[in-house]
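Accompanying notes for the structure given below.
All protein chains of the complex are present and in place, except for one that has been dropped.
On to subunit A.
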Amino acid sequence: MYKDMADDTSKASIREQINENLKRVYEDTLKEEVPDRFKILLAQLKEKEGGK
């Protein structure tokens, strides 16, 4: 058998798949459209700044 080699391959593979899934979870949110509340918030902050 080639157990040691298989161990390493398997470890690397688990790690790779975990990263792959993490990226997918992360990118799913990344791709979402930013809700309007943030545009409104930034506009309000800007306005307050100008008003003082």
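Everything that follows uses one rule, which is that a contact is a pair of C-beta atoms (placed from the backbone, for glycine too) under 8 Å apart; a residue touches a chain by one contact, two chains touch by 3 or more; residues count from 1.
In the analysis below, contacts and distances are computed from a predicted model.
Undergrad: If you look up the hidden chain in UniProt, what protein name do you find among "ABC transporter ATP-binding protein", "Transketolase family protein", "RNA polymerase sigma factor" or "AzlD family protein"?
TA: Hidden chain, UniProt protein name: "RNA polymerase sigma factor".
Undergrad: Mind pulling the subunit A residues that touch the left-out chain?
TA: 3, 6-7, 9-11, 13-15, 17-19, 21-32, 34-35, 37-39, 41-42, 45, 49-50
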